[in-house]
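Removed: one protein chain of the complex. Kept in place: all other protein chains.
Letters are used for the chains, namely A and B, taken in the order the chains are written, and counting of residues starts over at 1 for each.
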Amino acid sequence: MRKLALISIPVTVVLLGVTSYLALEVAPTEQTMGDVQRIFYYHVPSGWVAFLCFFINFVASVVYLWKRSAASDAMAAAAAEVGVVFCTVLLITGPLWARPVWGIWWTWDARLTTTLVLWLIYVSYLVLRRFAAGGQTQVLAAAFAIFGFVDVPIVYMSIRWFRTQHPSPVIGGGQGSGLDPAMARVFLANLAAFTLLGILFLVLRYKLQVKEQALELAHAEAALKGGSQ
Amino acid sequence: MSMLEVTRATLVKDLRMEWRSRDAINSMLFFALLVVVIFSFAFNPTAEESRLIAGGLIWVAFLFAAVVALNQTWARELRNQVLDAWRVSPAPANALFLAKTLGNFLFVVALEVLMTPLFVVFYELRSVGPVWQLAVVALLGTWALVVNGTFFAALSIRTRSREIMLPLILFPISIPALLGMVDATTSILTGEASPDFWIRMLAVYDIVFTAVCLLLFETVLNAE
Partner (left out) sequence: MNPITFLKAAYIVAWVVYLGYPGRILLRMGRMEEERKDLERKGTGSPE
C-alpha cells in the first residue's frame, strides 16, 4: 500500500500539472469566449468525477444493505464526501465562468439547477451521517443514499421539462458540440487526470473512514474494559 | 391478520386517537391559518399577478404545514415503545408504514381543503383551467411529500436535532415533486399550459418512491 501511495501521488500531481499547463497554454483559444473558456477544462471533468462518486456511493450503499460490511459503508461515506467536494468546485467554477462570458453569476438553467439539487441531496446525506446516533448511522445513511440516487434521473427530467416550458439563458453551450480536435485532446487529458485525482481522494478518504471505524471500536472496547474494573 | 387488515386497523386506531385528543389537529389548523395570513402580508399581488405566484405560495404553505404534521408522526410510538413491539410482532412492517403514511396523507389533505378557501379569499383566486385537475395535482403532490416524509421521519427520529433533520433531508429529494406541483398548479390557474407532463411525472415519482419506501422500511425499522 505504501509503495502504491508513493507512486500514485506524485504521478497524479505531475499529471495534473501537465494537463493544467495544456489547458492554460497549449489548448487553442476559443473563438467567442476567449481565454476564460479554459475554465471548461477544470469545470467539466470535476462534474464527471462528482457524478461518478455519487454513483459509487449508490452502489456501496446497496452493497452495505445487502452484505452489511464495514468496508462498503466506509466506501459509501467516502464517495459521498469526495463527490460533494468535486461538486462544490463545479458549482464555484461555473459562476466564475458564467459571469465574464454571459454577464450573470447564475441562472436557473437545466444543468446548473440539476447540479445544485444534486449537491443539496448529497450534502443532506452527509448531514444525516453526522447527526445520526451511533450504531444505526450506516443503515439510515445507506437507505437515504438509495432515495437520493433514484431521485437523480427524476430531478434531471423534471428540471429539463421545466426549462423547455420556461426558457432562460443557457450557460455553457453543448459540452461536446463542435469541440476542436486540439481542444478535445486537452479535454480528455484533463478528464483522465481528474479521474485519477478523484480515485486518489476516494482511496484516501476511504482509509480515513476505516481508521475512524477502528477508533470507534477501540473506544468502545476501552469503555468496556474501564467499566469492568 | 393480513397486511390490509393490519394497515386498516392501525390507521383507524391512529385516526381515532387523533380525533379524541384533537391536539395535533387544532394546532395544525391554527398554524395553517397563520401561514396563509403571513404570506398575505409578505406578498400582496393583484388578481392577475396572484394567479402567477399562487401556485408557489400555496405549495410552500402546504409544505410547511405538512412538515409540522410529519414531525409528530412517530412521536406517540416513541413515547410508548410501540416500535419495539412492532419489531417483535409478526405483523408486516409495511403495514405500519402504510398506515402512518395514509394517516398523514388524510391529515395533510384535510389541511389543504381547509386552507384553500382562505387562499382563494385572500388572493381572489379564480382558476382559468379546470379545477378537477388542481385536485389531481394536489392529491399526487401531497402523496409525494407524505410518503417520503413519513419514511424520513422514521429516519430522523434516530438523529440529534430531529425536528430540523426531517425538512433538511426531505426537501432536496422532494425538489422535483415540488417543482411539478408548483408549475402544474400555475399552469392550471393561468390556463397557459397543459399540466399533463407534470401529472405524469408526479405519478411516476409517487410510484417509484412508494416502492422504494416499502422496500426499505423494514430494514430501517429494525436498525438498532
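Simple rule for what comes next: a contact is a pair of C-beta atoms (placed from the backbone, for glycine too) under 8 Å apart; a residue touches a chain by one contact, two chains touch by 3 or more.
It should be emphasised that the depicted structure is a prediction, and the values quoted were computed from it without experimental measurement.
**Student:** Could you tell me which displayed chains border the chain that was left out of the figure?
**Tutor:** Those shown chains that the absent chain touches are A.
**Student:** By the contact definition given up top, give the residues of chain A that touch the hidden chain.
**Tutor:** Residues 16, 20, 24, 34-36, 38-39, 42-43, 46, 85, 88-89, 92-93, 96-97, 99-101, 197, 200-201, 204-205, 207-208, 211-212, 214-215, 218-219, 221-222, 225-226, 229 of chain A touch the chain absent from view.
Following the convention adopted for this analysis, only the chains that are shown with their structure count from here on.
**Student:** Round to the nearest whole Å and give the separation of the Cα centres of chain A and chain B.
**Tutor:** Once rounded, the distance between the two centres reads 31 Å.
**Student:** Taking the touch rule as given, give the residues of chain A at its contact with chain B in the complex, in rising order.
**Tutor:** Answer in residue numbers: 65, 117, 120-121, 123-125, 127-128, 131-133, 135-136, 139-140, 143-144, 146-148, 150-151, 154-155, 157-159, 161-162, 165.
**Student:** Would you tell me which residues of chain B are touching chain A in their complex?
**Tutor:** Counting only chain B, the residues touching chain A are 148, 151-152, 155, 158-161, 165, 168-169, 171-173, 175-176, 179-180, 183, 193, 197-198, 201, 204-205, 208-209, 212, 216, 219-220, 223-224.
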